Every structure is written in structure tokens, then in C-alpha cells.
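Only one protein chain is missing; all other protein chains are in place.
Chain nomenclature is as follows: A, B, C, D and E, assigned in order of appearance, with residue numbering initiated at 1 for each chain independently.
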Amino acid sequence: MRPSRRAPDELRPVSLERGVSRHAEGSCLVKFGDTHVLVTASVDEKVPPWLRGGGKGWVTAEYGMLPRATGERMKREAAAGKQSGRTQEIQRLIGRSLRAVVDLIALGERQIVIDCDVIQADGGTRTASITGAYVALYDAIEWMRRRNLVPANAKVLRDHVAAISCGISDGVPVLDLDYIEDSSAETDANFVITGSGGLVEIQGTAEGAPFSEAELQQLLGLAKGGIAKLVELQKAAIAS
Amino acid sequence: MRPSRRAPDELRPVSLERGVSRHAEGSCLVKFGDTHVLVTASVDEKVPPWLRGGGKGWVTAEYGMLPRATGERMKREAAAGKQSGRTQEIQRLIGRSLRAVVDLIALGERQIVIDCDVIQADGGTRTASITGAYVALYDAIEWMRRRNLVPANAKVLRDHVAAISCGISDGVPVLDLDYIEDSSAETDANFVITGSGGLVEIQGTAEGAPFSEAELQQLLGLAKGGIAKLVELQKAAIAS
Amino acid sequence: MRPSRRAPDELRPVSLERGVSRHAEGSCLVKFGDTHVLVTASVDEKVPPWLRGGGKGWVTAEYGMLPRATGERMKREAAAGKQSGRTQEIQRLIGRSLRAVVDLIALGERQIVIDCDVIQADGGTRTASITGAYVALYDAIEWMRRRNLVPANAKVLRDHVAAISCGISDGVPVLDLDYIEDSSAETDANFVITGSGGLVEIQGTAEGAPFSEAELQQLLGLAKGGIAKLVELQKAAIAS
Amino acid sequence: MRPSRRAPDELRPVSLERGVSRHAEGSCLVKFGDTHVLVTASVDEKVPPWLRGGGKGWVTAEYGMLPRATGERMKREAAAGKQSGRTQEIQRLIGRSLRAVVDLIALGERQIVIDCDVIQADGGTRTASITGAYVALYDAIEWMRRRNLVPANAKVLRDHVAAISCGISDGVPVLDLDYIEDSSAETDANFVITGSGGLVEIQGTAEGAPFSEAELQQLLGLAKGGIAKLVELQKAAIAS
Amino acid sequence: MRPSRRAPDELRPVSLERGVSRHAEGSCLVKFGDTHVLVTASVDEKVPPWLRGGGKGWVTAEYGMLPRATGERMKREAAAGKQSGRTQEIQRLIGRSLRAVVDLIALGERQIVIDCDVIQADGGTRTASITGAYVALYDAIEWMRRRNLVPANAKVLRDHVAAISCGISDGVPVLDLDYIEDSSAETDANFVITGSGGLVEIQGTAEGAPFSEAELQQLLGLAKGGIAKLVELQKAAIAS
Partner (left out) sequence: MRPSRRAPDELRPVSLERGVSRHAEGSCLVKFGDTHVLVTASVDEKVPPWLRGGGKGWVTAEYGMLPRATGERMKREAAAGKQSGRTQEIQRLIGRSLRAVVDLIALGERQIVIDCDVIQADGGTRTASITGAYVALYDAIEWMRRRNLVPANAKVLRDHVAAISCGISDGVPVLDLDYIEDSSAETDANFVITGSGGLVEIQGTAEGAPFSEAELQQLLGLAKGGIAKLVELQKAAIAS
């Protein structure tokens, strides 16, 4: 039995609330159970220096946690004067994951900056971030479309993308780990998968003993099921 | 007529929602109109080095804005590698304001860290922060009291404290400026006042022409009225 | 009786020595008793990025203390790798105070950088800095006028500006606190006031118990008297 | 045909030269073709703060590239004042990979610091680093054993560990990408696998189009073959 | 003819004013012509970590320039967030030079921190700093002696130490270069020499063409003459 009494292939209650920011071109408050992330998408007419003049756009992401998003208060990164390695790793992952479904040429020479700020953490902040960021990004692109910044019929977003964690906890492969499971899991893996089932990113890590190919296969199977549900929720959020 | 159609002495709709964080010992989501600040109060059994062994506690504050809390996305301070002068000025003000109503000896040799994170900004983030921080601090102290960390009958909080901005906008003294008014006000003043009407902090700044004693008097009068209402709202929040 | 045996409304001996720097366009060694600040005003033909091309100038200030300006040696900020919150707060105050009396359009698209370096500290370093900075700024503008950088008859400086601290010490409102009084004062307030008596900045802080409106009134009264004397001294310095 | 004329499942020439540092307790100059990494293992009798007093040891890693290890000179991270996100990501990966095969209790309360410095880069610097680090770590543990710092018969290293990259290049799954292939590969994956075939870490990234489960399977198959050869080379190096 | 009309072996007017700081245990305002450096010596009862418990003391130095000490305003190092290489080089030189004449065991396990802050610069700031620091250091040691922190008869200072620059300017070896000469000198050398004529530090640099042994000899001869006069001035300052 999982601590949360969920079935092994059961997601936590997931919600995707759009339009939560008065200022941002796109925004989404995503909740995976007690993990809450506020995502905004900001349209910036300037691209990074290495892309200037190439007619191609960019999507980048930044990630942060409020100091008391966690059980123990963590040092504020702005006060510490630098972002941790973990923070940088996560924000690079979010950026790569979104770029995988964006047609950067159709986007035009501009940048969309995704900010993922964890309001409350209970495991899976990076997967919630990616899943919610898709919605914020969608809305930012529609915002541009309404202003004719991208052609009316351009398919800037080529597909959905969502992310979920899986792990082996007490010997059982389970989906969408919360903090308690994550802390004790023997293996932890994050999957970023498109709406059509393509793999964008796999990161599997043995926390204790190495894992086997068969286990990897089981985790991937769980992930595919979870992603399918998350993509349904994204579609419902966008349709509303 | 004010841009928000409020009367000169009218606050924006203010709400103080307690217990919004699963992890923090005290928390409050404070809204002054479209300015939303998430405040948490974290109890830390360690005091800063200069207080160690003195039997006295401390209250300190940190302040931050999410990058897209504002109309234009601002650089993330954690990524920039330092907190701006404005951020440091505000967090010092919040800490001083709260310490003015705390009996640091009754608190015992421990520290309460207040985190004020601006989720959305529309002027008055520092005054909303202080007003909401009182509620989060109150709850953190009650949390300690329930665990006998402070004596049952100790009056750790000596009084309420709240803050409000006033300004002279188009020649008219007005209460609780939103961003539009703040940007064009000739004079801008922040008042931190206790429940019993004592002045804790006054910061008045001429943005254009200097202001007169009479104007200062008018702003102070407005502030006292506003603070009285905020303290009522704090009382209602705590009673609920 | 005040520790310095001064009357409650008595300034410390104040001197304003002009032209103390061989290199700077304007300079002033200001002494408020044992508080000594060397102020230089540097004319820079480049304005900050956000003003470029607007035909408007800027005045900004930087503040620092020599490590052994104080009773205990303080860590050198350059070695620590950052300016403290207190330093940033003070230099922002100095800049705002001076801009309040400068016609930035008449100044032309250039910047004057005021450096206030505390050679020796005994309380009131920020008020001495502002008072001395007026003189350095005046000389820098005259330096420009002699070179026809500003029109011969342009009134770039619209008024005098000076600053003084007041406080309630042992229950008595007193003017121009030195370090001993400042350390024990119940209330501490800084006033920046123009030659014609307009208020530019008020910062009042309760260090212990809150203060009352009546006390604020008394402090303001003292400040106005003190500023009048400081402005006389500025006039004498400039006339010499 | 691959740019290097290798077969799809062919490693570059790999060499593992032990004892290349006069000072370090263990060291290895590892070459994967033109990628050369100097790895040292330093025994430190102090563990990080969070492990003190627990009787358990730690293995950590740092990674760097000489500025001209690459075709274009890169900015020196020490001069830039911080390590890039990529550097931090890699050094975290190296540390995790090695800890997966170390019995941290048998190691005793001490730390081994692995330094991986890329002398020359041609793709695959992180996989070369992990593969060479195993050898340096092995020698550092033997150095400790000879001094009776670890028991004579303690199995501190539970297994071999090595790493290799795979990717899909021009539609063909290939092993051990060099820089040219890496730059154009559609999918890029790094595998860290133990001597007995257990998976320690999988990181697969779609650079362009998403990849399929079948492709992941093919890459894993290639990786297993490559790792088997690398482990043979590690055994030969250690035996020499 | 030198720009300053001095003879080749002529120092600028040098003054050493003691006791210029109300707070520091020792202080000296040293002037080499228009180069003015305020030196303070602060007694700190804590030594650096690597000396703790060894019964030996330490002398260290920090150096800074006020931003407008120079003809062009320089960026404030505290605002830039780091000390330049030049600053660090100079403060290391000052510390080494003073330690060469201090009996660190007689000093006892405490540290003297020398702060050299350049109020106005016209070449030779490092040599003026060292020469003035001797006087501040002397006074700090006498301050300790009066408090019995060092034995009454302990010879903590073993000798005088002073510094001077020499250079080859327009083909002529000259003593004590001012800024104009320094900027155009073909060779620039700084000499730190004790009262009894021992060499503590020589730093000679060819700015244009290399220099010969004979030239080095000439510069050394000039330096010895200059140092003899500086030591006389130190003796006179201390005697006063």
C-alpha cells in the first residue's frame, strides 16, 4: 500500500488552472496533489544574442522554490547569491522539454520565458512544472496569434508535452511519487513524453541498487499511462 | 476621480487568508486589490550569531517578487546573483516593523523568519506584506504556544501592526495607492502603525516637488483611518 | 543633559570645506562633529541606459565607509564582495534627495555621480553626506557652467537641500544625534528639507516603543530649525 | 558511414592510464579518442557537514574543462565567477554514478573527491570522466587499504561502473558519439551501467523529433555492448 | 627636466601625520606630494584560522581607492562586487612588507589589520601606503604596550621599513615618480627597504624595452637614498 493509498498506476489529483496571472501572456497554476507550481509564460521580443538575426525564436525556462515551499525552510537563492545545481538542472530540463514541441521558426524571432515557481512542494515539482508550462505556453502563443504576431494558421505548438515521475518503491513500480515515496524510492525516473507518445526525455537514476531493463520497461509503461491522462487534462484546461 | 474610482480615503478590497501553506508554522495570503503576497512564518530554533546565548529571540524578514509579478517581466534575483537595493530596503523595513510589536524576550532564544513573496504586484507590496505578516506571525506564535515553546500566558505579540501607503495624486491626498497612482503621485508615503495608533515607521518621499507639513498631516490622517480598518481585518482573520 | 552637553536643539559643530579634491569637478569635506565625510561630485557625459536619447540628465550617489571609520573595524565591502542593505539604502536616499532640487532637463543628458565616503563616523553619516553633497554638486554645476556645458543663466539647482537627524533620547526630543545618542534613542528620524522649507524625505523609526503624532511634530520642529542653520552654512561655504 | 568510419557499435580507441599524478591518491588519464580527461581521486578525512558523526563516508565529484579544450576557446569558469549549469549537472552525475558502486559505510567517515578535468574535448567528456574515475577511485581505495584506513578485506567497491553515450545519427543508432556526431544527432543518450549490467543512470534526450521505445531499446543494447568493453579495459588497467 | 621640476634624486614633499583617526589604535595620513593615503592599524584579538593556537600573531593589509581619487572616476570595487587584481596585488605587497620587520611571536596571538585607503592619487600609492603604514603600525604596537598586551621591553618592530618607486623616464633614472612620469616611464620599479638598508622587496618591470643590469643598479642606488630620507621622516613623526 502506498503512503497516499493510491494504486501503483494512480496519479495524484491533478488540476491545471489557467489565467491566474493578471500580467503574464500565459499562466497556469498546476497542482499535482500538494505540489503547487505557478507557471507564467512571458513573451519577449528579444532573443538571446546567439540567435539574433536568424529569424528563429527560443523558449527558455527559469525555476525557483519559495523558501518555505518545503517542510524545512530552505535558504532563498536570491539571498545566497546563486542558483543551486539542482535548480539549474531543472530549469534546463523544462526548457528542453518545451522546445521539443515548439516550431521555433513559426514562433518568429522572439523568446518565450517560462517561470516555474514552486509555491508548495511535495515531490514531482519538475514534472508538474513541465505539465503546467505547456498550458501557459499554449496561452502565450494564442495571445500572440490574436495580435497577429504569429500567422493565424501557423502550428507553433506541434504536439502536447507532459511529464511524470515513476519509481520503484518497496520493490513496486509506482507512478507520480510524492515526497515520502521519493525519499525512499530505490529508483527514480522522470519521463517527458509528447501527446502522440514520443519520448522527449528520460532520466532514470538508481538511488540504491542498480535497476534492470525489465524495471525500466515497467516504469516506462506506467509513465505512458500517466502522460495520457495528463494530456487529457491539458486538453480539457485549454478547451475550457 | 481616482483611476480605480475609489474615494480618496478608500482602501482597495483587502483579504487575509490564513493557513495557506501546508508546511509553514504560520502563513497568510494577503491581497490588497490586485497585489497578492504570500507570507510564511518559519520558526527556527537558531538565532543569528550576535544573539547567541543571550536568551533573546529575533524576527527577520525576506522579500521577493516572482519575475512576472509585474507588467514587464523582471530579472529573477536568484539568477542575477544578488538582491536589489529595493528588495533589501523592503525586507529590512518588514523586519523592523514586526519587531516593534514583538516581545523578543518572551519569544525565547529562537528566530522567526518571515518570507514575503509577491505573487502579483499592483502597488503597495511592502504595506500588504507587513499587514499579512502580522497574521502569519500570530499563527506561528500560537503554533509555538501549543507546543509549550512559549509560556501559555506570555504576551509575545504586544500589539497589532499594519501598514498602508498614502500619496498626493493630482493634488489630492489619497489612501492605498495602486500601481497607476503610485507611478504618477507627487508624494508617496508609507506608514506602519500599531493597533493602538502608535507610529512605528514613517517614510515619506517627494517624487516631484517637496511636500508641506500640512500635506504630511493629511497623509497621516488618511493612514490612521486605513490602518484602523486593516487592524479590524486582522482581528477578523485571526478570530475565524 | 545630552552626552555631548549640547542643548536639545543644538547642532554639533558643522563645517563644509570645499575644493578638497584635486581631481573631482566638485568636492566637500563635511564634518558634523566627529562624523567626517568626503564628498566628490563627478561629471559623466554618459547617462544610464534607460535615459539615453531623452535629453534628460541624472544624479546618482554611492556611499561607503572606510573599514575603520567606526569604533570596531568593519569588513571592507569590496572584500566582502557586496554592499550591505544599509549601504544601498543610504545611497538611494542621497540620490533621491539631491534629484529633488535638480532640474534634470537643464542639466542636459549627462550624469553627476556623488561619492560619499565616510572617513570617520560618529552618527549621522547619511545626513552629513546629503548636506555636504549639495556643496559638491553646486561646484560641479558651476564647473560645467564655466565650460558652457549648461547655459549661463540656467537654474539647474532649484533650491538648497540639507538633512538632519532627530530623535527621542531619554524621553527628550533632540537634534543631530551622535553615535551614543543614536544607539540608545527610542525614536530616530531623518529629515531632508529644502532651503525654502519643503519636505523632501522623512524617515522616522521607532527603535523601542512606537512614537506619537505629537512627538513626530516635535521632531519635525527641531529638524526645521537645524536645516535652516545648515542651509546658512551651505550658503556661507559657497560664497567663500 | 560515420564521420570517424567506425561501425555503429564501435567505440573510439579507449585508453586508461593509471598513476599519472604524483600527488593524488588515485589518478587516471582517460582517452576516448580525442577526448582526454585527467581524473584524480583525493582522500579527505573530513566529510560534508550533514554526514558528520554518522560513521558513513561520501564520494563527490567536480568537473571542469580547460578553456581551450574545445575548438572555440570558452570563458574560464574561475574568471567568470561561477560554474555553468552544464558543469554542475555533469559533476552531480559523476558523483551519483560512483556512489552507486561504493559501500559508503565500509569507506568509513571520510570523503573521496574526484576531480575530472577535460584536457581536450571531442564529445563524451562525461562518459569518459565516469569511466576513468572508476580507476582513480579504485586506486585511492587501495591506497587507503595499504594504510589500514579501510579493513583489508572490506569490499568498498561493490562493482565496476562505466558510462557511454549512444545516439541516433542520420537515422542510425550509434555508439560513443564524437563531437561531430553529437552536434547533429537526433537523439542523444548517456548510460551509466555497472560491471554486472545493472542500470545506474539513463539520460536520453530528443534533440529534434521525439524518439520511440524501440529506439530507446536499440540504444540501450548498444550501450550494454560498449560498457562491457569498457569494463574489460578497466580490469586490464587495474591488473597492470 | 622632470614635469615636477624635481632633481632626479628628489622626493616629492612627504608628510606623515599621526593620530588622524579617533577610533583606530594607530593611524597615519601619509602624503607623497598629491598622493594622499589614510592608513589605520586595527588590533584584532583573533588571528586567521591557520594560525590559531600557535601563539604567533599576524599582520595583514587591505587597500582601496576612493572612486574619485583619480583623474577619471573609477568604478567602486564594493559596487563592482570584487577587488581588482591590482588591488589584491598591492595589499599582498603591503602585508608582506610589514611582516618583514615584525616579530610575530613577540606580537602574540593577535592580528593587526592595516587599511590603506587612497584619498587622492598621483602615482606611488603603494609606496606611500607602506611608508605610512609603518607609522600606524608603530602606534598600534605602542597602544598595545600601554595596555600590557605586549611586554614592556619586547622589540615587536625589529626595524623601520619604507618604500619608494624609481623609474627610467626619458632615459634618465629618477626617484619617486608621480602619475605623469609613471605613465610614460620606460621602466618602473618599487623598492621596499628596511631602516638598516636590507632589501625586503624589489619589483622591477620593463614597460617598453627591457632594462639592463646597470640601470637596475642605478635605480637601486636612487631608492636607497630615498628610503634613507623616508626613514628619517618616520623617525621624526614618531618622535613628535
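Here is the rule we use: a contact is a pair of C-beta atoms (placed from the backbone, for glycine too) under 8 Å apart; a residue touches a chain by one contact, two chains touch by 3 or more.
Small disclaimer: the values here were computed from a predicted structure and weren't measured.
Student: If the full complex is used, which shown chains touch the chain that is missing here?
Tutor: Across the whole assembly, the hidden chain touches D, E.
Student: Looking at D:I119, D:I180 or D:L233, which makes contact with the chain not pictured?
Tutor: D:I119
Student: Of E:V20, E:M74 or E:L216, which residue touches the hidden chain?
Tutor: In the complete complex, the chain left out is touched by residue E:L216.
Student: Considering the whole complex, not just the chains shown, which residues of chain D touch the missing one?
Tutor: Answer for chain D: residues 21-24, 27, 34, 38, 40, 42, 44, 62, 64, 66-71, 73, 76-83, 87, 113, 115, 117, 119-120, 122 touch the chain left out.
Student: Using the document's contact rule, name the residues of chain E that touch the chain not shown here.
Tutor: Against the left-out chain, chain E lists 82, 85-86, 88-89, 91-92, 96, 100, 189, 193-194, 196, 198-206, 209-213, 215-216, 220.
Basically, only the chains that are shown with their structure count from here on.
Student: Walk from chain A over to chain D along touching chains and report the minimum step count.
Tutor: Each step joins two touching chains, and the minimum needed here is 1.
Student: Among B-C, C-E or A-B, which pair gives essentially the same interface as A-D, with more than half of the residue-number contact pairs in common?
Tutor: The A-D interface is reproduced by B-C.
Student: Quick check: how many Å separate the C-alpha centres of chain C and chain D?
Tutor: Going by mean C-alpha positions, chain C sits 59 Å from chain D.
Student: CA centre of chain C versus CA centre of chain E: separation in Å?
Tutor: Distance between chain centres, rounded to whole Å: 33 Å.
Student: Find every residue in chain A that makes contact with two or more other chains and list them.
Tutor: Within chain A, residues 81-82 contact more than one other chain.
Student: If every chain is a node and every touching pair an edge, decide which shape results: line, ring, star, complete or other.
Tutor: Shape of the chain contacts: a line, open at both ends.
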